[in-house]
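All protein chains but one are shown at their positions in the complex.
Lettered A and B in written order, each chain numbered from 1.
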Amino acid sequence: MTAPRTPSRAPRALVVLSLIGGTLFVLPLLGLLTETPWSRLGSILSDDIVVDALVLSAVTSIAAAVLSALFGVPIAWVLSRLQFRGRAIARAIVTLPMVLPPVVGGAALLFALGRNGLIGGFLNDVTGFSPFSVWGVILANTFVAMPFLILTVEGALNGIDRRHEAAAQTLGATDLEVFRRITLPMIAPSLKAGLLLAWARSLGEFGATITFAGNLQGRTQTLPLAVFVNLQSADREPALAISLILVAISLTVLVSLRDRWWGAR
Amino acid sequence: MTEGLRARIRVDRSPTFSLDIELAIAPGETVALLGHNGAGKSTTVEAIAGLARVSAGQIAVNGRVLDDGGNIFVSPAQRKVGVVFQDYLLFDHLSVQENLGFGATEAKATRVAEQLGISDLLSMSPRQLSGGQQQRVALGRALAIEPDLLLLDEPLAALDVETRTATRRTLAEHLRQFQGPKLLITHDPADAFLLADRIYMMENGRITQSGTAEEIRQKPATSYAAAVAGTNLLHGTNDNGTLTLADHPHTLQTSDVQMAGDVLITIHPRAVSLHPAQPHGSPRNTWLTTVAAVEPLGDTTRILLAAPLPISVDITPASTASLGLAPGVQIWASVKATEIRASPTGER
Partner (left out) sequence: MRLGGFAVGGLALCLLATSCSARSDDDLVVFGAASLTDVLQAAEEQFEQDNPGIDVVLNLGGSNALREQIRSGADADLFIPADPEIMAEAIAAGDVDGPETAIARNELAIAVPAGNPADVQSLSDFARPELLLGICASAVPCGQLARAAFATSDIDPSLDTEEPDVRSLLAKVAGGELDAGVVYISDVAADPRVELVALKAWEQQSTTYVIAPTSGATNAAAAKRFVDFLQQGEGRSIIQQFGFGSVSR
């Protein structure tokens, strides 16, 4: 290697590569925009299919993010703070849905919670739970989304200065109070990031949902399902309109929340 | 004595390190645990605060057993041991008021803030505070729980030199107001000498000597105690950098110009250099003196100087030989103004 006599060279290479890579993201977006039936967009967007899917997706993705936090934060805490045998395996299991094809995840959920699954029959008798319901969608979404929250929060728990927790203990705080008043506020930025990631993953979730919860307009047909099903029909315009909505919502939320939550960095 | 702290602490950390000490502190008494890093000070803090268990022994405050290495273990939350941590560990997501009130009622927090003179900081974030202010908030937070024992872990180490002396003075005042036993963990002899009634010298997990500052200075039991004791302490008054000594007909120049009035002056024995002829150059403190005594201390030799300023000087045996030092020999001594530290004495 020679001395860096042209210091601008490496950055320029980075810029060129980043531009080439960037077209991978921009071109499909442009493709979607050019295919979109702009003149009929208003009437398509007020279509029952679109409105139902939009409402369902909003409800289920937010519910899945909240559930991911409710159970994911304790899981992250256990993984970070408790020493126990099989912790590495436990961590692998709860992050498995990140690498598992979602369709496999949905099928696995059916084998467990479907009518003929491990506990599905019992669950149905006791609670009336059926996968073909809003709850099925929320469950499938939570299954694929929670690992993102767990990983983010566990990283934060490992990263904070735990002597602050000790200090709180000496001031009389019980373990639960320490968690609520010290640990949780200290990991708040990462928790928000984890919530956002989990929500985004839920909003785009397709494979596990359609495999586990099926596809019925107004009950289990979320935005991605509506796109997929309608792309197969002769009339693709609703699919394109819904895709446009997904892009718009995602961009708006990612831009505004990212700036608000991490903008100071 | 069942009042105050009674502790026999044994912690077996690793095959190469174990802590085995006994401490007794009366109510109102401030005792310093003085030692190098690695002497076992942190382990002692953890054991007394309840953040780690003792392997054997017993820790009791006012007769209440907190840990006996067996069945009894009182959780940190139940101990009522107020801890001021080394870098204070204030909660940045809470205001000063909420930090003070973390383990106490709002009324107590307000009262402690008034006592410590930090009422005007209550609405601020700890991040906005200076080092000295942070230390007072940390002290207030520990005092607000009305602890049975106050534990201060290197309370001045996080501060820079200028603020340290000022903060040490206010800390001394505040410590006097607390009626319980106080344990000060430090590596800085100045902290121990200026803040504590009694000192435990700690080396390699053992107490090697205990006594008042004067007792340790007169009869140091180990070379570490000797090094600590060798630190020359003088009383005097500071007038814009000119120190008039109380007990000796001599003046010194210091760079600590802002510490006016009665001061305690410290000169480290290694900071003094000896010369056969009058030295030229930067040292502003140069005087002709006579060697009073020569004490070999292993790898260093301690030279005791006679009038006008009887202080200890540590030099190498080789220098002792080349300078031909022996009692009665005339020699020039010099110290840089920056090596002469002036600290407020308080009312001690």
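Following the convention adopted for this analysis, a contact is a pair of C-beta atoms (placed from the backbone, for glycine too) under 8 Å apart; a residue touches a chain by one contact, two chains touch by 3 or more.
In this text, all values refer to a predicted model and were calculated from it rather than measured experimentally.
Hidden chain, full complex: it touches shown chains A.
Set against the missing chain, the residues A:115, A:163 or A:180 yield one that touches it, A:115. Checked against the full complex, the one of A:72, A:102 or A:131 touching the unshown chain is A:131. The missing chain lies against chain A, touching residues 110, 114-116, 130-132, 210-211, 213-217, 219-221, 225, 228-234, 236.
Rule of thumb we're sticking to: only the chains that are shown with their structure count from here on.
We define each chain's centre as the mean of its Cα atoms; on that basis chain A and chain B are separated by 54 Å.
Residues of chain B touching chain A in their complex: 49-51, 75-83, 85, 89, 91, 93-94, 102-103, 141-142, 145.
Contact residues on chain A toward chain B in their complex (touch as defined above): 161, 163-164, 166-174, 181-182, 185-186, 188.
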